[in-house]
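With one protein chain withheld, the remaining protein chains of the complex are depicted in position.
On to subunit A.
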Amino acid sequence: MLEHIELFFKSIFIDNMVFAVFLGMCSYLAVSKKVATAVGLGAAVIFVLAVTVPLNWLLDKYLLQDGALVWLGEEYADYNLGFLSFILFIATIATMVQLVEIIVEKFSPSLYNSLGIFLPLIAVNCAILGGSLFMQAREIATLGLALNYGVSSGIGWFLAILAIAAIREKIRYSNVPAPLRGLGITFIITGLMGIGFQSFGGMLTGGDDAPAPVEDTTAEVLEKVEAPVLEEGEIKKEELEENEVSYNDLTQK
């Protein structure tokens, strides 16, 4: 249970699809001019992620992993079809998006019209394929966790596009320098929001371990280039904070 809660908050805030790994930026930038369309697309993304990540988890577990074919019989035990994962994942996603398109067209034609070309483009929304690829890369252990991961990453993406759409509706009344209008200022705002979201990184470390910068593929890049001086400083700060907390706890008791 605890791991579910941890994964849930981690995927929404710390590893937020938009702010931590930049996935789904194209539709994020293109559809975020109005809150109403942003909500529609966000909901569609949550749904597609919630379906495709568990489906692809099953594919990964029973077809793609090293030795996954063992259920067919002993002689298949040393097959590794891992190189096929891109094609299988994208096929699942394309099918599911087609399905969503049909459903939305049937039940909400107005939403269908306002999303326009961006509904089929969910298929090429990096957040969707990214969800499946990160699920594979992080070796998520059970089907339940995979479902959780899909839903919560979707919610994270939804939050991000909702926030930027709200800001963009307001920024129309501001005096932005002409060359920055539109795309430029949206990039910079997203960057600033990303910095804000970085502070959620302290949420789950609990102060016991040295804080890992960001726990995904970018972390490998970070570890390599980060100057050791800076890292030392960070650890010290974290330790200090922890000592302070425990001291406060003691005095309260």
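The rule is short, and it goes like this: contacts are C-beta pairs under 8 Å (C-beta built on N, C-alpha and C of every residue); 3 or more make two chains touch, one makes a residue touch a chain; residues count from 1.
Heads up, the rule we're going with is that contacts and distances are computed from a predicted model.
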Margin query: Can you work out the missing subunit's protein name as recorded in UniProt? Choose among "ABC transporter permease", "Tryptophan synthase beta chain", "Cytochrome c oxidase polypeptide III" or "Na(+)-translocating NADH-quinone reductase subunit D".
Written below: "Na(+)-translocating NADH-quinone reductase subunit D"
Checklist line | Touch criterion as defined above, residue of A:Pro109, A:Gly184 or A:Gly202 at the omitted chain | finding: A:Gly184
Check: Which subunit A residues would touch the chain omitted from the figure, given the whole complex?
Finding: 19-26, 29-30, 83-87, 90-91, 94, 120-121, 123-130, 133-134, 136-137, 171-172, 176-185, 187-188, 190-195, 198, 213-214, 216-218, 220-222, 224-230
